[in-house]
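Structure first, commentary second.
The complex is shown incomplete by one protein chain, all other protein chains being positioned as in the whole.
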Amino acid sequence: MAVISRGFTGRRREPGPDLPPGQFLTRDFPVLSAGPTPEVDTADWQFSIRTDDATLHTWSWDEMMALPIETVDTDIHCVTRWSKLGTTWRGVSLDTLFADVETTDEFVMAHSYGGYTTNLPLEDLLDGKAWLAFEFDGEPLEPEHGGPVRLLVPHLYFWKSAKWIRGLEMQQQDEPGFWEQNGYHTYGDPWREERYS
Amino acid sequence: MTDGKHVDGNALAGPLSEVFDFDVTSASARCASCGDTTELARAMVYEKPHSFIVRCSHCDAVLMVILQKTDATELDLRGTAWLRAPR
Partner (left out) sequence: MAATVSKTSYATPSGRVIELDVPHWPGNLAGQHLDVRLTSEDGYQAARSYSIASVGSGLVELAVDRIPDGEVSPYLTMDIMPGDQLEVRGPLGGWFVWREGATEPVQLIGGGSGVVPLMAMMRQHAAAASAVPFRLLYSARTDDDAFYAKEIDDLAGPALDVTWIYTRKGPGSWTGPIGRLTRETLAAAVIPAAENPAVFVCGPTPFVEAVASWLVELGHDPARVKTERFGGA
């Protein structure tokens, strides 16, 4: 039986009106790291989408910057219970990147520099729901926040917005990524509190 | 690669006491990726909510993941090839 520590409340605030259950508002941008921060130079950076028939679509930094760039205003929700409202990002929509990709697979494994993986359904990346983001609040995305480029999938818990994104691999089945193998929920909807499996 | 956020393997002594009944941080572990063999106390530990990610201090590969669930502690030892506990 746990001993109650008199007066201890923990770092939790009142829930706000726009917040998913169990979240509190933060003004700063906490960094949650699970390993060293990979240093990726934009000159070496490359992004690829690999389909089941082993077709590889790749973009260099310059090629990505030549694509239409969108500004995204959105709220973000971290599984560690902080939420940040009204953040501004700039990046390329995944609809643009998938325009010429032909696939029948319905799932995606996101791969990062540094070796992380996370799995997502393809439909969660399309129709204006996901971006490759390289700017946050008007500044280039810092390495500790996933720069030079991270995936941005704001309607899911933020670990799905893979930092240091390197590529997407189409998969037939929803295989779990690094986080999901280690106890995180396979889908991660903040409004349904899908934190841990 | 730089990162100031980790602590040493020493910090695992408490969480791992739920799995081993000796001080496993004094044990030597061999990294399955690079073969480096050193005391677990020297590994790099990143704490996340409900889990600890333990990395090789030589090559950064994940040596083990400790998951703290409400009803159990789970240990994923994929990255550890071998463990030697001093008597």
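Labels for the chains are A and B, by order of writing; each one numbers its residues from 1.
One rule holds in what follows: a residue touches a chain if its C-beta (ideal position, glycine included) is under 8 Å from a C-beta of that chain, and two chains touch if they have at least 3 such contacts.
Everything quoted here is computed from the prediction, not taken from an experiment.
Using the touch definition given at the top, which of the shown chains does the missing chain touch?
A, B
From the list B:11, B:32, B:61 or B:81, which touches the chain that is not on show?
B:11
List the chain A residues touching the unshown chain?
2-12, 31
Hey, which chain B residues sit against the chain that's not shown?
3-11, 13-14, 17, 23, 25-26, 39, 41-42
Here is the rule we use: only the chains that are shown with their structure count from here on.
Chain A to chain B: how many Å between their CA centres?
Centre-to-centre distance between chain A and chain B: 26 Å.
Would you mind writing out the residues of chain A in touch with chain B in their complex?
Interface residues on chain A, with respect to chain B: 31-39, 79-80, 181-183, 196.
Which part of chain B faces chain A closely enough to touch in the complex?
Residues 1-3, 5-6, 44, 46, 48-51, 53, 55, 60, 62, 65, 67, 69, 74, 76.
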